[in-house]
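Encoded as structure tokens, here's the structure I'll be asking about.
Note that this complex is displayed minus one protein chain, with the remaining chains in position.
Presenting chain A:
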Amino acid sequence: MTSPGSSLAQDLPTPGIGGLDLVPTTDEPQKAKDYTSDQEVRWCPGCGDYAVLASVRGFLPELGLKRENIVFVSGIGCSSRFPYYLDTYGMHSIHGRAPTIATGLAVTRPDLSVWVVTGDGDALSIGGNHLIHALRRNMNITILLFNNRIYGLTKGQYSPTSEVGKVTKSTPMGSIDAPFNPVSLALGAEATFVGRALDSDRKGLTEVLRQAAAHRGASLVEIFQDCPIFNDGSFDVLRKGDDVAERLITLVDGEPITFGNDGEWGVVRSASGGLEVARVADVGADAVVVHHAGEEDPTQSFALSRLSDQDLTHTVTGIFRKVDRPTYDDGARAQVAAATEEAEARGDTLEKLLRGKDTWAVMPEPLNEQ
């Protein structure tokens, strides 16, 4: 018997197909209102989730998909209420497990656009395992990770992205464990698409969402998001003040990475092999590294994610990485399709399966047996 795996390895769906290419579209024009469910939105006033919801509602019509073929799956937490407020199919599941639900959907339903909405606690603490495996397998799903660096729904405990020393109800003397950097984590987990945006930056967020949706495979989008109740102003340094331009680095594919007023600053290679920030005037324009999101080697993208720690000194947004790799769900369907074709050619039936190879017959007893 020939191993089906051997031939399939070459027949795996090759990249080149877009993230939504198998999802039916509509010619009917859509508006944000079409994606608005009848449920009253119940986040706290000032919550960053409102801004993200508005961006997503505004962006979805652009995709031109049939609304019934979109599914939002969430876990538990403030942001995980998201699906209730969108008039698509949706599931508000259990803490940390949204990627698993999305996996089953993505594998069995290639005609669906599957989104996961999660938070820093949901995705990186209780659901950390599922997140890294969904990324590793490159499931064709888009994950929106709302990072407010705090547990909001349980009323203010520190999260796996809280800065060290964070004083919260559960850490009155300050938190003592080192945080995750979600972008670094995703890159380490073999993610094929990693982006980051700020909740209030509608344009930047929409652009990242647009590319994430178009990407075939797992897309992780980290969204910096404010919790006005338990972690108020945590990203304010990126929103207001004189030095915002010197903190925010927006990646543009194929362009030198410069930022600040008039591109005063640039990202250059450091002596240690990583990246650092320098004045372009000091190092020369040629020394500024050019961003290549499609670079197979994730080293530079990883270095970009490490440019600043939790202090947000140099915060990179945009698309860190966008590379093509076969997805698990396409591969799983290709195997089923190939096996089905072989089975049909052989004339396999349930009856044949149940009979197997070795059978014996028991005849009726003779009527006049002594």
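Convention: a contact is a pair of C-beta atoms (placed from the backbone, for glycine too) under 8 Å apart; a residue touches a chain by one contact, two chains touch by 3 or more; residues count from 1.
Following the convention adopted for this analysis, contacts and distances are computed from a predicted model.
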item	value
From "Metal ABC transporter ATP-binding protein", "CAAX protease self-immunity", "Carbon-monoxide dehydrogenase medium subunit" or "2-oxoacid:acceptor oxidoreductase subunit alpha", the hidden chain's UniProt protein name	"2-oxoacid:acceptor oxidoreductase subunit alpha"
Touch with the omitted chain, as defined above, among A:Thr103, A:Thr118, A:Ser162 or A:Gln300	A:Thr103
Among A:Asp177, A:Glu255, A:Glu296 or A:Glu342, residue touching the chain not depicted	A:Glu342
Of A:Asp21, A:Asp111 or A:Glu296, the residue in touch with the unshown chain	A:Asp111
Hidden partner chain, residues of chain A it touches	37, 39, 66-71, 73, 76, 83-84, 86-94, 97, 99-105, 107-109, 111-112, 129-130, 133, 332-333, 335-336, 339-340, 342-344, 348-351, 353-356, 358-365
